[in-house]
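Excluded from the complex is one protein chain; the other protein chains are retained at their positions.
Showing subunit A:
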Amino acid sequence: MSHHIFILSPTDTPLYSLTHYSSKPAQSAGSALSSNLPSWSTSAFAGTLTALSGASSATQHHTSAGGGVRMGGGQDRHVIQMIANASLDAIEEVMRRENVMYLKSVDKFNEWIVSAFVTAGNMKFIILHETKNDDGIKVFFNDLWELYVKTAMNPFHTAHTPIRSTVFDSRVRASAKKNL
């Protein structure tokens, strides 16, 4: 089960992206079709099923490097990008209505849920995930916010440019591992 994390600037420029493969067991209340299948028939059948439903979970793609930067290969990557971009409209709508930071889940696409967090400086943090995990995601968003602020305070970091710091990357991964 994987999570796709994106950080966007106020002008919707992508500054950071990460794909995190969670080792935690799925806690969903049956959102994906595959969860209704008996447990012995997991990988092959479930994989095909989710691929048909538009976006695949990462289990098929373990061989491709799960890096912090954009992965070139894998057709599902495009779907992920498309979902993330489509959700921006939903995010802006919620932003106009309410004035909170943590927007919980703003959009749903097949089995992908999009949760968003908007900072005071209008930076958007977006997570695409399959299972409902509000608490973990909330904690993760707060962690991500703190890490982002620390990076922004670095005098060598130019605002609204892609974040390339390895320290930031490793800390985000650690937080993702802990909370997602």
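We take it that a residue touches a chain if its C-beta (ideal position, glycine included) is under 8 Å from a C-beta of that chain, and two chains touch if they have at least 3 such contacts; residues count from 1.
Following the convention adopted for this analysis, contacts and distances are computed from a predicted model.
Undergrad: I notice the complex is incomplete. Of the names "Anti-silencing function 1B histone chaperone", "Trafficking protein particle complex subunit BET3", "Integrator complex subunit 9" or "Erythrocyte membrane protein band 4.1 like 2", which is the UniProt protein name for the chain that's not shown?
TA: Missing chain, per its UniProt entry: "Trafficking protein particle complex subunit BET3".
Undergrad: Over the whole complex, note the residues of subunit A touching the chain we left out.
TA: Residues in contact with the chain left out: 150-151, 153-157, 165, 167.
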